[in-house]
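Structure below; questions to follow.
A protein chain is absent from this complex, but the other protein chains hold their places.
Moving on, here comes subunit A:
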Amino acid sequence: MTDATIPAGASPQAKDSLLVPDARTRKRNASEARFRAYGLGAIVIAVIMLLILLFTIITDGIGAFRQTYLTIPVTLDAQQLDPSGNRDPEDLKKILTLTYGNMLNGAVEGVIAESGIQVADLTEKDVNDLISKEAAAQLRNRVLANPELIGQTVESRVLVNGRVDGYYKGRVSMASAALDGNTSPQQLQLADALKDAGLLATRWNWAFLSNPDASDQRPEAAGVGIAILGSLYMMLVVLFLAVPIGVAASIYLEEFATKNRLTDIIEVNISNLAAVPSIVFGILGLAVFINFSGLPQSAPIVGGLVLTLMTLPTIIIATRASLKAVPPSIRDAALGVGASKMQSVFHHVLPLALPGILTGTIIGLAQALGETAPLLLIGMVAFVKNFPSAPPEGLFDPASALPVQVYNWTQRADPAFIERASGAIIVLLVFLLCMNLLAIYLRRKFERRW
């Protein structure tokens, strides 16, 4: 074809100048330039998508890390809180949240009067509802943990309700408050006045990371503490089960098992297992671990077991791939000096495969960390208010998990929970980022041995 295009008279000796690219070169360069443009385009699209995602999550969720508090002195009247006067913890527990609530209301009214705040048409309800319904319970817990506070006047940082908090985060306006049964423009004006008096401020909110979930009416108190703990416990279970089992299985399959039909079938099935939808593992977990084995619902141990099943194929595939990548000459070298199979694997092959195994394992764990569907089926979606105890017993206590908490909060009506859900996503992303950084670090560290 090319021959045909050569002009009949052209002599084969005639040489073109190197300074002028010929037609073939121009064509080749053009196609290379086009390919580079496609690649660049793909990357730009991917980066834009990622930025949009991160931008929306961060703008929605950053608010969860800031919270509006009222700082007021509260007089913990010994008469009311400890009528018997002996500071007996059992007696102190008999005093209900209601008493503390009244005490807080009194304190709020006190500061309003003291700082001479005047708001037209301010009702009693506006004042009492300014602070969160959770505030009284938090004060009670503080006193129960610290009975010597009774009888003193303590500076307390009190949560304000979700609407007022939303007002300072731009979620609520005077106009929307006028239509809202849960707040009123007067209440917001009161908050503004308190803010001017330096008593009310929106500040950094560590409590989001440590608080348990809260009920529908108290978004301002909700946190991811139990969810983080539950996810952590599940990761522990996965780490202690999936890693040893997965690595041992891969070493056996790759280095010791004779290659025959049976091992072929096993290999195909492991690859298939990696593609099974996660919800199927949830059904399996429900049937086997809860209904058959009788393990408790909502427990990290069950979640961990289900996630172990899900993670195993990932770990096995990654481990086998990195074992395969070790040059056979290394095995020969070890066997050649009289090392046994096992010595050659553990002294030489495994150290070389380690970076790959670690990366695969961490990616598997990261996948498990973000998994939601199977956890819904085994009841990890339940509302949990009490922290699980320390492992190993804590593995059997009810807990939540980060991705499930996100799902859970997006189901709730109050828009404040959208902020919480995005905040939980940020926490989840930070964890994933840390795990991936760890994977990169370990990879670098162990690869230097080559």
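One rule holds in what follows: a residue touches a chain if its C-beta (ideal position, glycine included) is under 8 Å from a C-beta of that chain, and two chains touch if they have at least 3 such contacts; residues count from 1.
Here is the rule we use: contacts and distances are computed from a predicted model.
*Asks:* Looking at UniProt, which of "4Fe-4S dicluster domain-containing protein", "3-isopropylmalate dehydratase large subunit", "Xanthine dehydrogenase family protein subunit M" or "Phosphate ABC transporter ATP-binding protein" names the chain that isn't shown?
*Replies:* UniProt protein name of the non-displayed chain: "Phosphate ABC transporter ATP-binding protein".
*Asks:* Quick one: say which of A:287, A:333, A:382 or A:433 touches the chain that got left out.
*Replies:* Hidden-chain contact among the options goes to A:333.
*Asks:* Write the list of subunit A residues that the hidden chain touches.
*Replies:* Interface residues of subunit A facing the absent chain: 259, 327-341, 343, 347-348, 352, 449-450.
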